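Only a single protein chain was left out; the remaining protein chains are all shown in position.
Labels for the chains are A, B and C, by order of writing; each one numbers its residues from 1.
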Amino acid sequence: DLPPLNPDTDPSRVNWSDLDSKLGPRPDVHGQRYGVVLKTLTNEYWRLLADGYRKGAAKDGVTVDIQAAQGESDQMGQLSMMETMVGPQYKALLISPQTDANLQPAIDSAIAAKIPVVDVDDALVGNIAHFVGNVQRENGVRVADWFIAHDPNGGEVAIIEGQAGVFAAIQRTAGFRDTIVKSGKFKLVASVPGNWDRQQSYDAATNILQQNPKLIGFYCNNDTMALGVVEAVKAANLQGKVAVFGTDGTNDAYVSIKAGDLTGTVDSFPVLTGEIALDVAERLAAGQTIPRVVATPQALVTKDNMARYKGSEDAQRQALIQDAASAP
Amino acid sequence: MEASMSVSSAGGRRLPVRLNLRDAGTLFGLLAIAAVFALATPNFLSQHNLINILQQSSINACVALGMTLVIISGGIDLSVGPTAALSAVLTATMIVSGVPMPLAFAGGLLVGLACGFVNGALISIAGLQPFIVTLGTLSLYRALALIFTNGTPVLGLPHAFRALFNGTIGPLPIPVAIVAVVSLVAWFVLRKTPLGEYILAVGGNEEASRIAGVPIVRTKIATYMISGALAFLAAMILIGRLGAAEPVLGNLWELDAIAAAAIGGASLMGGKGSVVGTLLGAVVLGEMRNGLTLLNVQAFYQLLATGIIIIVAMLVDRFTRGAG
Amino acid sequence: MEASMSVSSAGGRRLPVRLNLRDAGTLFGLLAIAAVFALATPNFLSQHNLINILQQSSINACVALGMTLVIISGGIDLSVGPTAALSAVLTATMIVSGVPMPLAFAGGLLVGLACGFVNGALISIAGLQPFIVTLGTLSLYRALALIFTNGTPVLGLPHAFRALFNGTIGPLPIPVAIVAVVSLVAWFVLRKTPLGEYILAVGGNEEASRIAGVPIVRTKIATYMISGALAFLAAMILIGRLGAAEPVLGNLWELDAIAAAAIGGASLMGGKGSVVGTLLGAVVLGEMRNGLTLLNVQAFYQLLATGIIIIVAMLVDRFTRGAG
Partner (left out) sequence: MNAQPHPRLELRGLTKQYAANTVLDGISLSVQPGEVHALIGENGAGKSTLLKILSGVVKPTSGSILVDGKEVGGQTVGGQSMAAARAAGIAMIHQELQQVPELTVAQNMFLGHPRVRGGVVLDRASMEREAAAVLSLLDPSIDVSTPIKRFRVAARQLVEIARALLFRATVIAMDEPTSSLMPSEFERLAEVIADLQARGVAIIYVSHKLDEVRRVCSLGTVLRDGRFVGTVDVREKTEPQLVSMMVGRDLAVQAHRSSVRDEVVLSAEHLSWTGRVEDVSFQLRRGEVLGVAGLVGAGRTELMHLLAGLQKPTGGTIAVGGKIVAIRSVRQAIRLGIGLVPEERKREGIVPLRSILSNTAITALPRYSRLGWTRSGAMRARIVALFKDLQLRPLEPDKPIRLFSGGNQQKAILARWLLADSRILLLDEPTRGIDVGAKQEIYRVIRDLAASGRSVIVVSSELLEILTVSDRVLVMRGGAIAADLARDGLSEDIIMQHAARETA
């Protein structure tokens, strides 16, 4: 049995940009079929991931069947879905579970049927052999670092959290909180739930601004919530005075950054992540040995550097490869 | 008690005394919660924050008023959120693509009414259970909203549109004023029109109403259509505020609306409910969220407080009623 | 019709004929949906897939049986999911920390019963509305589960525990066998014991029951406690399969359970419902999900189909009943 998955500390971790160099060229996979179980399609992040799968599939000449649960918390529905999909028709399954455990039985039966399973983003399945995604905690850390660099004198900041108990929400929140508190100068005046919901985040932000007139910034666990918070900041006439950060890097977030509303977002490059994950699955199907954790890129995108990440796909890739190379 | 008496004195002598006492109970609960928060955080009672609470309660109040009518008629409408979403994405798409605003509003309103019509028809003509019908359309309308937009939010609402819902009239935010008007209309419909009487009668005893010649089918359909229309209106307030119409908006609105109506004294058995009570119920829920955020209560404990306060509000209310 | 007659013949002549016809209606719906899927995808009818459907329906069926009793008693239990979560994280924590399994089960069962007791007491003693009470405890119990675990799943359930729920008896997966036993017990309680009769009576006419000397409070509390116990059992099946107990498990269970009961003929007005019907209802929902996935229907369209099929199932059923 494998030790419990922890992408942050996994000794075998390999960076996405090193796949080709370390594993050699991609195998020929023409005509193969891959199954995808997504978290949901109601959130742009996951739709972009699906786009990535489709792009990758078109490039490599394979078919992907993409299924998604009916909502962000439909755990049992997602399980039924994956159970129904486990079968020899698929060379491998790419899954993004709703929670760490909710797909476990289907994963077990896929393993029993010798179908490779790749866990993509977010949830950490304990005994999974392959994980492709980024470090959720790091999302929050990056935003905290921005504040520390940008406001050397510190100030009051607040967090709008995702749904209570969800892994990504817990990790992102913890990453931001720990980093900003450790810096010593900042005061975290509020950390309240927005439940991934724009309306609730708007209301929460309004109340926080009301209570803490000296607030200098928000960190939100995803972009949807951040866009709600931006509106609350605008409604309170504090635009430019209060920085707002999201997470995910959705198109809407980019539009908002460009318009000068949203300060920034931690882009996890979902389209690219989809392509990378499919690449990993194809290599697995071809029998290659792949490290357990493949780290995907993330970057804090603000108005200053957005051109760098929002150019053509190739340009984006190049930029991210450079990032990876210059990372410590 | 005084306060509620004067609130409902507009109802004149024809409101049964029990209703007033019931509303007084809700008011008492509201004030008790407010007192706790006021002690814990001084900001709570600032004029600005109180208006804030009203503003944040306005969307729920709007939906809850429609829900109240539906509940009084002996039904329930779980599909308010998706109805709001569907009408919102349609209106927003039309506005963004340059359709004149009045036309876009008419279109969205029509969608809201149509959603209500389908609910009402399935319930009254086909005779299905309201809970299960609207559980079905909850999925159905949401799916339509998602398919229509392919899941992406509609952005770029023009400033003119947003100004419609974001300004203030004197100290009052426009959404609050809208809800005030809607409440008056709802109160008027319920107390002064045949439709209101029919709604109360159908919810109170459907068989007797049928024999008395109440147009059951039309009454029910009209009730669900009002609920649909108010969901549309709530959606307009929301997208005016957020600047985006998401196909997933309105998630769990039905629970908030039902909670507001129930805290306000509506009986899910039908035949009983009050406009004033529902408004107070919506404000109770609003002040709770506001107060908990001001106190920076952690997510898990907010959830805990929400549960406890719903139950305590019902208990306090019951206690007050018993004493009255 | 034949099939349903024999299914319910166990009930003997004392089951009113209408019930049997009603169950026949549900069975007809189930078979109609199955026929459509079988035509569209040959895999659907494979023995493996059929057992798969039963297995996938088992958790919902377990919860829905408790829900059926609650609904018959004139109530509703929205808190089943959080009840399941709370009892699951407690049991799992105990097992992982080395408490002997029987003791851990007893602990979890106690939590399930306690959750039901609180619901039942608030409803029957304090006289609050079931919908709103369990809406409150829905938040409350979830919060307790999250606080207890600090939001993280309880991992590392031992193999012995998982084997309890993961094996098969002959061709039947153990969860299916468990649900079969639970169904028999539920049927027995409902049809053969005073408690069952009290549940039917209280839901059918509470005032008359009170005057006849039915122990209303005890009956209602017992009903919600059964619902809590079955939520616990469903949670055991689930964590046995998942190998982990998450504080967020059981999300939306209440809606699935209510849908199964309603499709199976339970009336949310109380006094009416059937164990056989609810089982069939749970399988209808299970086969639907299964079939749509086999057909690789996209998420939004699955949602659409869910909505449509709930409504069509109710319509078909109503039509069959009318004809019967």
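Keep this in mind: a residue touches a chain if its C-beta (ideal position, glycine included) is under 8 Å from a C-beta of that chain, and two chains touch if they have at least 3 such contacts.
Nothing here was measured: the structure is a model prediction, and the numbers come from that model.
> List the shown chains that the missing chain touches in the full complex.
B, C
> Kindly state which of the options C:166, C:205 or C:296 is in contact with the chain not pictured.
Going through C:166, C:205 or C:296 one by one, C:205 is the residue touching the chain not shown.
> Please output the residues of subunit C touching the missing chain, sorted low to high.
These residues of subunit C touch the chain that is not shown: 13-14, 16, 192-194, 197, 200-201, 204-205, 207-217, 271-272.
> Mind listing the subunit B residues that contact the chain we can't see here?
13-14, 16, 192-195, 197-198, 200-201, 204-205, 207-215, 271-272
Heads up, the rule we're going with is that only the chains that are shown with their structure count from here on.
> Express in whole angstrom the distance between the two chain centres, defined as the mean CA positions of subunit A and subunit B.
Taking the average C-alpha coordinate of subunit A and of subunit B, the gap between them is 35 Å.
> Would you give the residues of subunit A that are in contact with at least 2 other chains, written as numbers and ranges?
41, 70, 164-165, in rising order.
> Two or more other chains touching the same residue: where does that happen in subunit B?
In subunit B, 139, 146, 151, 299-300, 303 touch at least two other chains.
> Would you tell me which residues of subunit B are touching subunit C in their complex?
Touch list, subunit B to subunit C: 122, 126-129, 131-133, 135-144, 146-147, 151, 255, 258-259, 262-263, 267-268, 299-301, 303-304, 306-308, 310-311, 314-315, 318.
> Which part of subunit A faces subunit C closely enough to touch in the complex?
My answer: residues 4, 38, 40-41, 65-71, 73-77, 79-81, 83-85, 99-102, 104-105, 126, 163-166, 170.
> Which of the residues in subunit A come into contact with subunit B in the complex?
Its residues touching subunit B are 41-44, 47, 70, 161, 164-165, 189-193, 197-199, 202-204, 206-208, 210-211, 224, 227-228, 231, 235, 251-252, 255.
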